[in-house]
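Below: the structure, in structure tokens.
The complex appears here minus one protein chain, its other protein chains still in place.
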Amino acid sequence: MSSTVVQSESTLDGRPASGLVQGVEVPGAPYSTILPRDYYFDPAIFAKEMDRVISRQWAFVGHVSQIPKVGDYFVHKLLNESVVIVRESADKISGYLNVCRHRGHELCKKSSGNAKRFSCPYHYWSYGLDGSLANVPGVPDGTRFDYKEFPLWDVHVENYQGFIFACSSNEKPPALSEKFSQLTADLAMLETEKLKEAHREVYEINANWKTLLENYLECDHCQAGHVTLCHTIDVNAMFDGSTWEAPFFTGKTPLKEGIKTSSMNGELVSIPLGKLKDRSEVETGFGLGFGILPGLIRVIIHVDHVVIHALRPISVDRVEWVTRWYVREDAVEGQDYDIAKLTEVWLVTNSEDKAFCESAYRGLQSKRFTPGPLNNTREASVPVALRAYLDLMKD
Amino acid sequence: MSSTVVQSESTLDGRPASGLVQGVEVPGAPYSTILPRDYYFDPAIFAKEMDRVISRQWAFVGHVSQIPKVGDYFVHKLLNESVVIVRESADKISGYLNVCRHRGHELCKKSSGNAKRFSCPYHYWSYGLDGSLANVPGVPDGTRFDYKEFPLWDVHVENYQGFIFACSSNEKPPALSEKFSQLTADLAMLETEKLKEAHREVYEINANWKTLLENYLECDHCQAGHVTLCHTIDVNAMFDGSTWEAPFFTGKTPLKEGIKTSSMNGELVSIPLGKLKDRSEVETGFGLGFGILPGLIRVIIHVDHVVIHALRPISVDRVEWVTRWYVREDAVEGQDYDIAKLTEVWLVTNSEDKAFCESAYRGLQSKRFTPGPLNNTREASVPVALRAYLDLMKD
Partner (left out) sequence: MSSTVVQSESTLDGRPASGLVQGVEVPGAPYSTILPRDYYFDPAIFAKEMDRVISRQWAFVGHVSQIPKVGDYFVHKLLNESVVIVRESADKISGYLNVCRHRGHELCKKSSGNAKRFSCPYHYWSYGLDGSLANVPGVPDGTRFDYKEFPLWDVHVENYQGFIFACSSNEKPPALSEKFSQLTADLAMLETEKLKEAHREVYEINANWKTLLENYLECDHCQAGHVTLCHTIDVNAMFDGSTWEAPFFTGKTPLKEGIKTSSMNGELVSIPLGKLKDRSEVETGFGLGFGILPGLIRVIIHVDHVVIHALRPISVDRVEWVTRWYVREDAVEGQDYDIAKLTEVWLVTNSEDKAFCESAYRGLQSKRFTPGPLNNTREASVPVALRAYLDLMKD
């Protein structure tokens, strides 16, 4: 396969200035394809892409509403690392590996809580909320070693409008507040800092993560394969007006005409977000979105709720897929929203996508598999994203 | 280990013209052995034997009674490939990988059915019963590529007297109708095209497939280990008059004197097959057989029923073992045959063999294991088959 440098600014519908379809090219053929079979099965490629593509990007870890008070924390699986996300001070959220500097014991036994200090339950080394080593029983600071040499290992954290992202690579990824700056005014209006998680669903999917990525990047399978989703979402306009400076993607989640939100009947499933609540009439067709591609975080913002999809590759043939649903922090369950109604569209759609991805991945396992022609328009965003992936994989 | 070329025509009782026991020889010793320990545990040897020995041979996949009408199909696991076996026309049965040429999604979601076309449920590429690409939604033939370049990947199929065999290697294996030609008149008389599957049993056995092969090739363990089987089968005459041009084996399944069929009491367990039904008296001692060795397919034909054993290696230490029981297509369950009585002998015997093979394989795992002397007469067919296996494995 050959690939030339992708334009730094592009669109996911695959039609840059040149008019050529970019991505995974077949020499002499007027179409692109997905990647050669090995990319989906070779553990060495998986290890390389974890290093080059996935671990250097922001991962979505949660929302500020989980840790409102100083010392509030939760434990999160950040790729293969267990990390503690903590509100260090009123205006600072930090992240540390959930690992004691003494002999590696996990610091936090509970999945969330409030702490004044983090005390390892094995030999009681303790750490401040800023990660500094505060006490080693029987070994005062400076007697055998300096405490300042053994702070908790930290990870990069960004709170972007209430959504918390983390990264454990050496180099901090670009600031999301800059990369998504065009969205900031809208998110402020929607007061996305004032949400709460209403439901979370965790799936383990027997497929390579790129099979999920490819599935997510085209809606050619949606009309027939996601009837429920297509009640309200206008899949044909999915990438209209989107911008994508890999891996940062912003776009809309376009609704059909006259539709207020993504739900079974197009009617609201919770009270309007932020300042929308004060408007006399909720607008129709509204749907913001942003995400990180390749990798796959997709934030979908409707007038009354937010849905966030995030994947976590476990191995070359397995992915964890987490979907979270958010509503206003002051919405009352049973009165302002009903969890069954809030979640139904994506519960159905995720179940359909899990079946598609696992069946596609089983088929890919055939020793004789070679990829076939992608649809130049309806699947155009697939090779564009794969091209960006290949650029990140370059030595 | 040294081995010279095996005679192309031999017998499984190990006594070719020369009178020497062939197989796995120990220099200077007047006996043979099974293979060195690594042959049963090394994944690299397993990969090689899958390539050289197993994947190039016919595998048993089913019976014509499963697909009587044009468009009838069933899905079968052919080694590691999922294949669709379909009645393409009244007199033609074909096989295809169950994999769409577009992005690899499985074509058939159901394990059997009837289709006019095979339509992939992901993006609706559709294929004719002959495997040709018939339609790609939104991409008419020739606009971006020629449909004829993307037919389903096919596999070799042979319908031998109603029994369907398949192979997914490049080269088509020799025709079974030629290799088993001496049996054809008998099978026609027995009308083996007009059977139906009465029962199927699937076992997963924690052993290397060659441990099953070795177990199956000698009946020295039968008198004490398979009391039920030995009620009716004359194990001492097991390989008398058999011919074996590796891997094609034909022989009898000899019954004891006065015995009509293999059952708990030697009496029939279903109505006589084919033209035998019209005879005034069913003959005793009848028992045809054919198979493929090494690898292991064993077709056992009695006057009133057929039993087929087939193995499918899964990994170096695991095998799937499937036993199917067939009766006349017009036999009526509960009247002409009873499934419990039909299956009892082999349910008991398979269970005993599973225990023998798994216990032998656990013992083989010992780091200090080296194979001991085989019995030169009672186990003579084991080294002969292993010798043929080694010849197939040669570079």
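The chains carry the letters A and B, assigned in the order they are written, with residues numbered from 1 in each.
Criterion: a residue touches a chain if its C-beta (ideal position, glycine included) is under 8 Å from a C-beta of that chain, and two chains touch if they have at least 3 such contacts.
Note that the structure is a prediction, hence the values are computed from the model and not measured.
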item: Touching the absent chain when the full complex is considered, from A:48, A:92 or A:109; value: A:109
item: Among A:82, A:135 or A:228, residue touching the chain not depicted; value: A:82
item: Option from B:29, B:44 or B:185 whose C-beta touches the chain left out; value: B:29
item: Residue of A:139, A:175, A:202 or A:340 touching the missing chain in the full complex; value: A:139
item: Residues from chain B at the interface with the omitted partner, ascending; value: 29-31, 34, 214, 220-221, 224-225, 356, 359-369, 371-378
item: Residues from chain A at the interface with the omitted partner, ascending; value: 80-82, 97-106, 109, 121-124, 136, 138-139, 144-145, 150, 153, 168
